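Please read the structure below before turning to the comments.
As you look at this complex, bear in mind that one protein chain is not there, while each of the others sits in place.
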Amino acid sequence: MSATAHPVPVVQALGLTKRFQGLVSVDGVSFSIAANEILGLIGPNGAGKTTLVNMIGGTIAPSAGELLFEGKPITDAPVHRRAHAGIGRTFQVMKPFPGMTALENVTVGALFGRDGGLKDMGKAREAARGWLEFTGLGRRIDTRADELGGPDRKRLEFAKALALRPKLLLLDEVMAGLNPVEVDEVIELIKAVRGRGVALLVIEHVVKAIRRLSDRVMVLHHGQKIAEGDPASVLSDPRVVEAYLGKKRT
Amino acid sequence: MVLPQILLNGVLLGGLYGLMALGMALVWGVLNIVNLSHGALIMLGGYAVYFLFTVTGLDPFAALPVAMAAMFAFGYLLQRRLLNLVVRSALLNTLLITFGLDVVLTYLAQLAFTADFRTINPTYSGANFAVAGLTVPVVRLAAFGIAIALAATLWFVLARSPLGRAIRATSQNLTAARLYGVDPGSLYAVTFGIGAALAGAAGGLYGMVSNLTPYIGAELTAKSFVIAIIGGLSNPFNVILGGVFVGVAESLAALYLGPTFTNVVGFGLLVGILVVRPSPSIRAA
Partner (left out) sequence: MMNKKTSIAAAIAVALLASVPLFGSDVVVQFGIDALSMATLAQAWNLMGGFTGYPSFGNSVFYGLGAYGTAIAMTKFGMPFGVGLAAGVAAATSCAALVGLPILRLRGPYFAIATLGVNGAMAEIVSNLRIAGADVGLVLPLTRNDASFYELSLALLVFCTGCVAWAATSRFGMGLVAIREDEAAASTMGVNATLYKVAAFVLAAAFTAVAGGIHAYWSTFIDPASAFDSTLNVRMVIMCVFGGPGTVFGPVVGSFILSAIYEVLAAQISTAAALLFGVVIVVAVIFMPKGLADLVQQAPGVGWRYFVRNIRENGI
């Protein structure tokens, strides 16, 4: 474990399991992420990656297993309480507030968010402006979210999650559909976020990005963890190559 | 023999309830419109059969297909000329416009037909026969049979015909349906027309077992809605079953609790079902 400054991991999962009507989507997965660490999560389609993220975010209740956040159990905590504790996330299918401007979208995160957020409207707006600058949306703060293009929506999704000042950030395929230049930008963004002491769980199909980004990589296959470790050795593990890289995605 | 008789009455009435809800479930499932004027369409169908019967002397059961054809045309035009203008609007807006339609149809009916109670009374309306000690009213039994037959027809059209395929494709993915050459505007109109025709049939049968006034729409809309939720939007037979469930529950509540608390029972049942039952195959609002 690479955690040295914080002996207690930010998040720790113990045998997380999700069954949907008899089908096991996530099967007894355990892992932990330390502060300042980026854990990459890869696996073929249907491996259970998003289900795992949803269990951490609280939108899906696990069938079995336990989840600790900074050592405290949060397995049954409602979604908003997890945000107050410091869990932020993006959605694979992005969920902006369509009728609000970019600034208003991010302000919601700043107003609520960790520890209940900044209670003051003015301060929240100021903070939101800062996060929009940080993610490169500074020029579009007054644009309605449903009028933003694809890459800008991703930036917005990112800014919203950051505005709640998370200790743990769950990123579900933020690079899908971006061109190589934009992927590079996002990688720099993620690194900058980590530089602020945030722990990250990054789901990604772009393997090159995962290799460049992650401190550790975990591989799911049919809901089970089949490999975990430093990127280079995991990505050359024959089982991983067979399960994931061997089957070329279209 | 009180309980079996009550149950039989509930089942027969429930079949008619199911038929009322069939058109609403179809329109809701395909167009994503919760049609609050559905009850008014049932009411119009009832008057159509009533006048065909009293003015031309046509037997009310023979008048049903005529009324259905007229209601199909009316529904088609309504969707084509009016509702298609707002069909992609927010749910509140489609609720509101169909509510406005309900008001318009109700008061037009009042101007045209007056507020008098009307009943469709063919010579055989009181006829019944006895089976195993139970009294079976002929008209209600026929209404039940017609409800089943129309549900079966609808099921067949949806599942087996090219039209049904187009309807199902459009309800799942508008853009994809367009790519396959479906014109959603006319398909929506046809679907709404079928819904209106089913409402028309239900109205004609309703007029034979109960009273018609211009104001019956709102209550029938609410009833159809509850049944559509219980039965789900995908299978016509489940809608009929939902109707039977409500019909039996109503009869039992009237028997055991008396008529004073039917609304409380109804509301409790509705909320209970809504809260317990996870949303069926309905797109989130």
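Residue numbering begins at 1 within each chain, and the chains themselves are lettered A and B in the order written.
Everything that follows uses one rule, which is that a contact is a pair of C-beta atoms (placed from the backbone, for glycine too) under 8 Å apart; a residue touches a chain by one contact, two chains touch by 3 or more.
As the structure is a prediction and not an experimental result, all values here were calculated from the model.
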{"item": "Contact residue for the chain not shown (choose from A:G43, A:G65, A:P96 or A:P231)", "value": "A:P96"}
{"item": "Residue among B:T54, B:N93, B:T135 or B:N211 touching the omitted chain", "value": "B:N93"}
{"item": "For chain A, residues in touch with the removed chain", "value": "57, 59, 78-80, 83-84, 88-89, 91, 95-100, 104, 107-109, 111-114, 116-117, 119, 121, 124, 160, 163-164"}
{"item": "Footprint left on chain B by the chain that the document does not show", "value": "34, 82, 84-93, 95-97, 99-104, 106-108, 110-111, 184-185, 188, 222, 225-226, 229, 260-264, 266-268, 270-271, 274-275, 279, 284-285"}
